[in-house]
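Every protein chain of the complex appears in place save one, which is left out.
The block that comes next holds subunit A.
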Amino acid sequence: MLDRHDMITRRKHIDIPEFYVGSVMAVTINDPNATGRSSRFVGICIQRMNRGLKSNFTLRNVLDYQGMEIMYEMYCPVISSIETLRLEKRLDPHLLYLRDARPEYSTFPMDMEPELIAEDAPVPINDVKVKMIDGDWDKSWERQELKGIDLSGLTELQKRMALKRKTPDYVQYDLMKEYRSTLPEEDQEDIYREIAPHYPALVASQRKFRRRKLAGDA
């Protein structure tokens, strides 16, 4: 509860926009060792962990043929801005397989412009099937039931092993698994009730940030 209070307080000083795994984002942090004391990084969000104050997300980009991933803690006071340049979803809960995919799928220009979409439009889902590199993969991605990978180049053995590891159909009826992975409605309502008094102030501060940014751009 106190963690939530701290998260709301921090959100008054930074606008954390809506983003999902697969969205392209730009993060600016204040770094004592960087020139100009701030550094900006653009990348695709490959993982998002919601852990209260420790919540973090990882951005991936390929710069000068070198793959690079940076994990940012959302509530760290050193982060000065988080922007979503391209808001979209992917078919998988994480995109860690981009490490073994062809570099073009992880390359984004550092001076990328934000792509605007209508506020009430639904979040677009990118159903691209990523082509993987020919050599050895870091993990056997074919066994993980990921929908965003192009698995046409697999050997017979790999295909057989992937089928072996496929989760059975009856798992969809596992109520306890669903219960463990979600929060009951009553607890959710308690949390929303707790946040409700702070919500108007949060929305107002978000609008203030966006207005300031537009004014800055203009």
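The rule is short, and it goes like this: contacts are C-beta pairs under 8 Å (C-beta built on N, C-alpha and C of every residue); 3 or more make two chains touch, one makes a residue touch a chain; residues count from 1.
Here, contacts and distances are computed from a predicted model.
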{"item": "Missing subunit (named according to UniProt) among the choices \"Proteasome subunit beta\", \"Septin 12\", \"SMS2 cholinephosphotransferase\" or \"Large ribosomal subunit protein uL3m\"", "value": "\"Large ribosomal subunit protein uL3m\""}
{"item": "Residue, one of A:Thr9, A:Asn126 or A:Thr182, that touches the chain absent here", "value": "A:Thr9"}
{"item": "Options A:Met49, A:Val78 or A:Met110, residue touching the unrepresented chain", "value": "A:Val78"}
{"item": "Candidates A:Pro32, A:Gly135 or A:Pro168 - the one touching the absent chain", "value": "A:Pro32"}
{"item": "Interface with the undisplayed chain - residues on subunit A", "value": "2-3, 6, 9-10, 12-14, 30-32, 37, 52-54, 73, 75-80"}
